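Questions regarding the structure given below will be posed in turn.
Of the protein chains in this complex, all but one are displayed in their positions.
Right after this comes subunit A.
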Amino acid sequence: MSSDEKPSAPRSLAEALRTRDDASLAALLRARPDLVTPVPTDLTQLATRAGTRASVVRALEHLDRFTLQTAEALAVAAEPAAYEELLGLMAGDARDAAVVAALPGAVAVLREQALLWGDDDRLRLVRTARELLAPSPQHPSPTGLGPSVREATAGMSPGRIQEIVTAAGLASTHDSVSAVTALASLFGDRRRMSALLAEAPAESLEVLERLVWGPPYGQVTADPAARLRWLLDRGLLLPTAPGTVVMPREVALHLRGGHAHRRPEPVPPAVEAAAARRPQVVDAAAAGQAYTALATVEELLKDWDEGGPAVLRAGGLSQRDLKRTAVALDLSEPMAAFWVELAYAAGLIASDGEADERYAATPFFDEWVERPPAERWVLLAQAWLAGTRTPGLIGGRDAKERTLSALGPGLDRSAAPEVRRRVLTLLAGLPEGTAPTAESVLARLAWERPLRGPQRDDDLRSRLARWTLSEAELLGITGRGALSSQARALLGAAAHPHGPATDEGTGSAQGTGSPQGVGFPQGPGDKLPFHHHAVPAHAPGLLSPAERAVASAAAVRLLAPLLPEPLDHVLLQADLTAVAPGPLHRPLADVLGVLADVESKGGATVYRFTPGSVRRALDAGRTASDLHAFLAEHSRTPVPQPLTYLIDDVARRHGHLRVGAASAYVRCDDDAMLNEILADKRAAALRLRRLAPTVLAAQADPAALLDGLRAMGFAPAAESAEGDVLITRADAHRSPPRTAPEPVPEGPPVPDGMLLSAAIRAIRAGDLASTAPRKPVEDAIAQAPGALPRTSPADTLATMQAAVLTGEAVWIGYVNAEGSASQRVIAPVRVEGGFVTAYDHTADEVRTYPLHRITGVAELADDEA
């Protein structure tokens, strides 16, 4: 920290921050932009926020491997630690020169990012960071170190501690704290420790050897073997839980020669060259691929020109449509998906937003397609560089096991543009024309942004990097694996390797963690959907819009001469093919595309003329002489005679038959009369047209035509479809077939006997139910006539059971499921399970009633039964 007066050592992170100048604070906020949203009110709040777990985790995830290792070492060092101690942990007793050189940089980064504060003789890791990085049994540290002696002996009986101290050859002390301190300092003293270990039996040393690089925990039985006993006695292994022992941190560090990490990696792994080619070859290959990219996108859009595939309800392209598109483009599905996504990212296609949503070209496509090829490519390349959509995921499944479809949701990975730019920057760091090995690029990326936890090679960043390499090749950013000069120009200033190796080492803060590129709150780094961040404008990296325009212009300048020059001629051959030995000028290509079928595509295009294709051209409004002139003009070779004949033959028959619609016609053997009609102004409304000397076609319907002609003083006759004269008088107006109306009698039909008897029975039963004289219910309040009987449930049940035994009918009140009440006369047959099964006189059938729906029951008067 560069303050003028030497202030007293800060006592907290907030105080440490307070001593920092504006530039240094700005650097902090740039590196950890989450701290400014929202803007903290004061430095104390800033310090508090910088110490929150989420923010610290995020900051740690953005550290390169060496800086992270430094932080890990600090987490196992004393608090506060002197720089010397840290250096010892990182560089070991041997003081590895590379580490010694790199460490100040790493410490500076940690300090800048407010993960570390305090002077060099009192370095303190922010507490949250220390908690995150310090080893614990649940979260073993990547250092493989165990707890310190003090932590491991906490809770041990003082007597046992004194035994250990004595066994280790130290004087016994009066309290446990000083004993532990003495033990720790013994373990920390290389000379005395070596002397102690020199006495150790060989087998015991082997045990230590096994635990030294971690994990530091081991299992012991209740009665440990002699070699373990020796170690346990001297505290070289300390018990943690029954049956488990741990090697104290100090012991491990002694055995490691002071190293906190088995392999400190102060220098980023170099990106290795796989092949070196002449830069011209690389540029040409990339330009060839760039041209293919343009052709493919154009072809895709052409395929979708007259209505693209439908948008799935969940968004995206169905698997079937993708397959169809892949077939149409003659590509594999993942490739087709890449091009579709690229066109989407470049804004060339979008959903049309209609009721039945389909994908369609955007108006921008029409603008794009008119630009010079190099500009078109630059637009695609920039869209790719900046885009967060990752076509590589298509076909996979998301967390909810839904298939990820092309153009669909769930494909945004916010880390993608940063990884792309980083990979290309690494490529740009190689000499021109050099292609790197994919493994070394991946290793370098893994160093720059290490995963906390176990290393895998299928993590998102590695996959993104692999996709970047293959997509860059497809797009012509790279040619045969090496970065092309046009792409170099496109990347602009960011592409130039910056600074020496040490700077590269700390470069993650400035280089990869590009403030605009990843400058937004980010959880695990890849989960947040793209639209949460208003970054696309800045995403192409470090370049300002103006710089980007300059870079684009430079790329266009470099690329343009490498793209094949559009031709204005083709070679016509007698086998009815035309070969365009290179790309054609657009108008020429368009006409030829209609006039002939494309047989083969690539650098050149082979067209075949068929009767069908020639007819297509004629249908498109061209005449045979147009076509002859067109071919003669654009063919570098004489037009072969069979082709001339083909066009003439098709043209001769084309349009020979004419088809049109007319509503009615007028025919007359006397063409003079037809002339007269045509000349008459009153005929204008009939819209007559002469088809032949004796035939006029009209757009008016026959009746109107007849009336019209009559009004003009003619006497036309109507003609039937067969050509007979229609006699109007004969055909009166008729309805379609109709049946005669049914007679409506005065009352309902007289019922037959059966119906009558059934009706009577029903009436009687109803009558019985409502009028049956009943016995008075004892404890019931006097009931109004017609009211439902009410009895207690117990009475109801008893009465029912009695009725079953006697076989008598009873009178009940019943409330059905809809709540409507009725009265019924039933003869109970069975009472069980809360139900009464009975013959219902009212309904004349056997029914079952739930007892709880029966409001009450009354016996019928004797006289009835």
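Rule of thumb we're sticking to: contacts are C-beta pairs under 8 Å (C-beta built on N, C-alpha and C of every residue); 3 or more make two chains touch, one makes a residue touch a chain; residues count from 1.
Quick note on the criterion: contacts and distances are computed from a predicted model.
*Asks:* Out of "ABC transporter permease", "Sarcosine oxidase subunit gamma", "DNA 3'-5' helicase" or "Cytochrome b561 bacterial/Ni-hydrogenase domain-containing protein", flag the one the UniProt entry gives for the chain missing from this complex.
*Replies:* Of the names offered in "ABC transporter permease", "Sarcosine oxidase subunit gamma", "DNA 3'-5' helicase" or "Cytochrome b561 bacterial/Ni-hydrogenase domain-containing protein", the absent chain's UniProt record gives "DNA 3'-5' helicase".
*Asks:* Consider the whole complex, including the chain that is not shown, and state which of A:574, A:632, A:673 or A:692 touches that chain.
*Replies:* A:574
*Asks:* Check the options A:87, A:208, A:287 or A:300 and report the residue that touches the missing chain.
*Replies:* Once the missing chain is taken into account, the touching residue is A:287.
*Asks:* Return the single residue from A:80, A:566 or A:642 that touches the missing chain.
*Replies:* From the options A:80, A:566 or A:642, the contact with the absent chain belongs to A:642.
*Asks:* Looking beyond the chains shown, say which of A:140, A:582, A:702 or A:716 touches the absent one.
*Replies:* Candidates A:140, A:582, A:702 or A:716; residue touching the omitted chain: A:582.
*Asks:* Which parts of subunit A are in contact with the chain that was left out?
*Replies:* Those residues of subunit A that touch the unshown chain are 284-285, 287-289, 291-292, 330, 473, 479-480, 564, 571, 573-577, 579, 581-582, 600-604, 606, 637, 640-642, 645, 649, 653.
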